[in-house]
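Of the protein chains in this complex, all but one are displayed in their positions.
By written order: A, B, C and D. Residues from 1 in each chain.
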Amino acid sequence: MLALRSVSVRYGAIEALSQVDLEVNQGEIVTLIGANGAGKSTTIRAICGQVPTSSGSIHFEGREITRTPAHRLVHAGIAQSPEGRRIFANMTVRENLELGAFIHHGKHEQIRQDIDRVFQLFPRLSERVNQSAGTLSGGEQQMLAMGRSLMARPKLLLRDEPSLGLAPFLVQQIFQIIREINKEGVTILLVEQNAYQALRVAHRAYVLGTGSIVVSDTAERLLANEQVQAAYLGE
Amino acid sequence: MSLLELRGVTRRFGGLAAVSNITAHVDTGELVGLIGPNGAGKTTLFNLLTGVYAPSEGAVVFDGRDTRGMRPCRIAALGIARTFQNIRLFRELTALQNVKVAVNLRARASLFSAVIDTMGQRADDARLEALARECLTAMGLEHVGDNRSCDLPYGLQRRLEISRALATRPKLLLLDEPAAGMNPFEKQDLMQLIRTVQTTFNVTVLLIEHDMKVVMGICKRIYVLDYGQLIAEGTPAEIRANPKVIAAYLGEETI
Amino acid sequence: MRWLALRTLTVLGCLAALAVVSKLLSANLDTYVFLVVIQCGVAMTLAASLNLINGITGQFSIGHAGFYAAGAYVGAAWTVLWQPIVVRHVPLLQLGAPVGDTLTLLIAIVVGAAAAAVAGVVVGLPSLRLRGDYLAIVTLGFGEVIRVVILNIDAVGGARGLTGIPTLVGSGDLAFFWVFGLVLAVVALSRNLMRTTRGLTWLAVREDEIAADAMGVDTTRVKVSAFVVGSAFAGVAGVMYAHYFTSISPDVFGMDMSIIITTMVVLGGTGSVSGSLLAAIVLTALPEFLRFMQDYRMVIFSTMLVVVMLTRPQGMFGHGEISFAKLKQLFGRRAAGGAKP
Amino acid sequence: MQQIAQQLIYGIQLGSLYALIALGYTMVYGVLRLINFAHGDVYMVGAFVGFYACTRWLPFKDLAVHPEAAGANIALAVVALLLAMAICSAMGVLIERFAYRPLRNGLQKADAHFWGLVLGFPITGLFMPVFNGWGPLVAVVVGVGVGFAMRPLVAWLARRVKLSESRLNALITAIGVSLLLENGGLLVFGANPNFIPNILPERTYMLPGGVMVGSSQLTILGVSLVLMLSLRYIVMYTRPGKAMRAISHDIEAAKLMGIDTDRVIAFTFALGGSLAGAGGAMVAALTHVKITPLFGLLPGLKAFVAAVLGGAGSLPGAMVGGLLMGSAESFVAGSSLSMFRDAIAFCVLIIILLVRPAGLMGRHVPEKV
Partner (left out) sequence: MAALIVSIGLNGCKQQGGSAADSNEIIIGEYASLTGTTATFGVSTHNGVLLAIEEANAAGGVNGKKIKLITEDDRSKADEARVVVTKLVTQNKAVAVLGEVASTRSMTAAPVCQQYKVPMVSPSSTNPEVTRKGDYIFRVCFTDDFQAAVVGKFAYDKGYRKAAIFKDMKNDYSVAFADNFAKSFIKQGGKVVGEQSYQEGDTDFKSQLNTLKAAGPDAILCPGYYSEVGTIGRQAREIGLNVPILGGDGWDSPKLVPGAGTALNGCYFSNHRFSRELDLPEVKAFIANFKKKYNEEPDALAALGYDAAGLVVDAMKRAAKLDGPGIRDAIARTEGFKGVTGVITLDKNRNARKEALILRIDGDVFRVEKTYRPEELGQ
């Protein structure tokens, strides 16, 4: 479904990504793990055209999307929920969700249904529907960010660090929901620092180390892979 | 007497207490760890110690002096130096220049003599440069001194920050996730280095780290923060066994 | 001691060389060209002094004409209004023309610089609370306040301007000496500042104020000093202007002048001393070059400004400087490239 | 008392106008963090459009000769207003497209063409005496030719563009555009002031307490109010308005919502331009002030100060700031300190910013450490 073919990204003199090959198949949860600064977020940003690639190509459903700007990708069916939540703090929860469905303008019925669906997934949000998003707690903001990215009805969802800054029990909740969303047919590419959690929900995983892919395998096998454990999971 | 003492320090943002009622101390020569999940208030605490924020309540006493109301540069002059979680180097300056900014605290010549370029200032400059190079060498950066700091690889940037902090010749060094983004081997190296530096520069260290394993490897004493509160204090072994800490890190099954 | 002697000699040598060049230029240059050269010199001082505030210390100040005006008016007020009174009461000061004039000019420089420096402190203080665009607006506004106040002081001519200022810098032979001596001074200061350890603190404030503060840099002091030094030099530039052009009026020091000076700094590459100097020359001389274009002159000038900003956003030199080493490197590479078959 | 009330009314009328222009500054600042210095000149273009509409393009009748034409003239005035708004929004979009977008996205081929043309025309104009007698068509053809010849020059200059984060750089570009519009306006419109004749019936109403209000004041106030309310509606409830707000909060996140940010930014300039155009045309037609290429200089500056005063990026801030500036100015102007009016306006600004560094209604975002 999504394929990166030897993609490299340079920031000035530094090569942030070098020759990355990556594939995500329909219906999968694929996770991209690695230490901070290994290039995980850069990979996501490169897919979404937010940083220019210096070489290589990116394909989505057979079409090349290497230079496509982010807002067009949303139309093509790729939604990203960026690192650090990035919700629109001065707008209400409802407005945030409506913006998530920006590309579906005019389809009021669909939007209404989708909002209801998000509230089903995150009942906490429905209580605060007219509250300004900036006043939500960290966990609620993360939920909103996720709900917002679902509003576009993406085929592929890119999640960057959903666990960042959340209390552990919330993290588990978030991962639970990721699994649920996936069951409904949304393919997910998950970027996580918290490798254990990520590997538990994912089908397959890629391990990034300073800009290139070190190991890739199924999540189960990676969890058992001692070398990976030693190098990237700590403990 | 403790080098650093926190007496019931609280900091509120709006109604939210980012750090509440913390009482703690760091003694001279110690290497203390400060851990806690993301968003627990560790960095806020550092900002309170260095004067970026003023405490809403309570007091920070360093070296026998209450630092309330002092500006960060005064506190730095008293002997607290820090690194930043999101690297804050002087990007356009070279590595050596970065460190030189910090050795200014030990300059003798006045700005005026620098500007008219007197002999005394040249001697002082030479002395300061030597000090700066010494700090670079201590962190293993002597070969990149002339590179622009923003061109350095990530790991070296982290080291440069420590080197820069050391250059102020602090009594207390605050390290904010110095090993973030490194793999475990690099982390080990860095921790080793920190320990060496601690002894050679004779500096007390307070260290924020995410990775429990790393902290436990080098710290004798650890504080644990969660939701702005101090939930535990003790040796690594004690911390590891503390149920509150486990709950904070692993979470309770509450779905 | 030996060092002191050497330093004195260097400075004296520079001054002597400047004086000789000054004499040569005034003898050989066409007056109009000479006038433009002097204007360039004043502009260079203004650009380099704003570069201290804007480029080196990173404070977004765009009201430099205010300081320029303060220096020009107070310096001229000294020469025209106060000095005669002082001389009348203190017979000792009734000196002959060359000595007396030089003394008057020197005092004018001091009072002009002091007045501008005071204005610099007043503007510098908001910089402790304000940042970026907001600081820019305050500096711009302050420049306007200075202009409006001058406009309402009848003793210095109000809207009519102050005319009949004696040409103390010498309309011919010594003008170049004084004006470019000033340029040298501000360049030397900037260079020393950027080379020495103490001066690096100024750059550090530009790069990251919070980190600089945490490293023990008294950012308040640095920022206020930058404003004081930068505006004092602008003030001296004003004194030079007043005592060469012999008349000043508020409309010279309007907002458009502030904007032109800011443009010089940005066009040269923020922080680059040589860049600001070169941009000052270009922006002062270019409208003169373009005179043959008549009505289209300013249209072409403004279009070129936009095009340069779009094509070289980092300014002509970025943060870099022209240095002989770099030139050598450049030409060396060229030569090497050319030598290859 | 009557004096104070009267001055307040003048202040509100002036302030509503400042607010109208300030909204354009503040909207652009909100989405791009850019001080669009050329906005005041768009206001000037609005006045010129108003002038040409009232004197040449539309069949206005002189009220002194045909007093019965008042109704028809009012209808035509609405057309003129809409025309000014349309042309000025186009101007805004044009400025954004060719001067500010290259700052964000880098100089494209089209930009090089455009600036080549802009450079080419005056250069051609310079040699106009040579073409004299060949007619304007030849001149235009030659102008386009020279313009295209200039394109490689611009492209060559742009061969190694590094995008700069510098705000100063954007500021200077904006100043350059402003200078270009002023000097270009001088070439196109000439230096002579123009005046719009009486085309609308004017009346003065006496309010209780001896306070007088003119119909022109009421019109300016009313139209500004309507425009501001419609703007509020657009920004709060329409799709592009919501996209604008999203961009002003977080442009990167907005892109991820599928928002075409370039289009929305252009829309923002169009909105701002139309408000300024309406203001310019309205002032020119109702107060009969002189219309020159520098028409926008002073009001633009004042409005910009008002925008900062209210908090750059905040729409209600711009309105409050505008009204505050207008009334402050009106009171100072009416007092014995009228010669210090501009100085006092700036002093008020400086004091307010020192107390509230982000303006009255601006969001102060503390830097994260």
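We take it that a residue touches a chain if its C-beta (ideal position, glycine included) is under 8 Å from a C-beta of that chain, and two chains touch if they have at least 3 such contacts.
Keep in mind that this is a model prediction, so the values were computed, not measured.
Could you run through the displayed chains and say which ones the absent chain touches?
C, D
Which listed residue (C:R198, C:K223, C:R297 or C:R312) would be found touching the missing chain in the intact complex?
Per the contact definition at the top, the residue touching the missing chain is C:R297.
Among D:G106, D:P240, D:P316 or D:G334, single out the residue that touches the unshown chain.
Selected residue, touching the omitted chain: D:G334.
Since one chain has been left out of the picture, which residues of chain C touch it in the full complex?
Against the left-out chain, chain C lists 25, 29-33, 35-37, 39-41, 44, 151-152, 157-161, 163, 171, 176, 180, 241, 245-252, 277-278, 281, 285, 288-289, 291-292, 294-295, 297-298.
For chain D, which residues lie in contact with the unshown chain of the complex?
3, 6-7, 10-11, 13-14, 64, 183, 186, 190-195, 197-198, 202, 204, 212, 214, 216, 283, 287-290, 292, 294, 297-299, 329-331, 333-335, 338-339, 341-342
Heads up, the rule we're going with is that only the chains that are shown with their structure count from here on.
When contacts are scored as defined above, which chain pair ends up with more C-beta pairs, C-D or A-D?
C-D
With chain centres defined as C-alpha means, what is the inter-centre distance between chain C and chain D in Å?
Centre-to-centre distance between chain C and chain D: 33 Å.
Tell me, which residues of chain A touch at least two other chains?
Counting only residues that touch two or more other chains, chain A contributes none.
Provide the list of chain D residues touching at least two other chains, using ranges where the numbers run on.
369
Note which residues of chain A are touching chain D in the complex, please.
Against chain D, the touching part of chain A is residues 48, 50, 69-72, 74-75, 79-82, 86-91, 95, 98-100, 102-103, 105, 148-149, 152.
Looking at the complex, which residues from chain C come into contact with chain D?
The contact residues of chain C facing chain D are 54, 60, 62, 126, 129-134, 136-138, 141-142, 144-145, 148-149, 151-152, 210, 255, 259, 262-263, 265-267, 270, 293-296, 298-315.
Taking the complex as given, what residues does chain C use to touch chain B?
Within the complex, chain C contacts chain B at residues 3-4, 7, 188-189, 192-193, 196-201, 203-204, 207-208, 210-220, 225, 271, 319.
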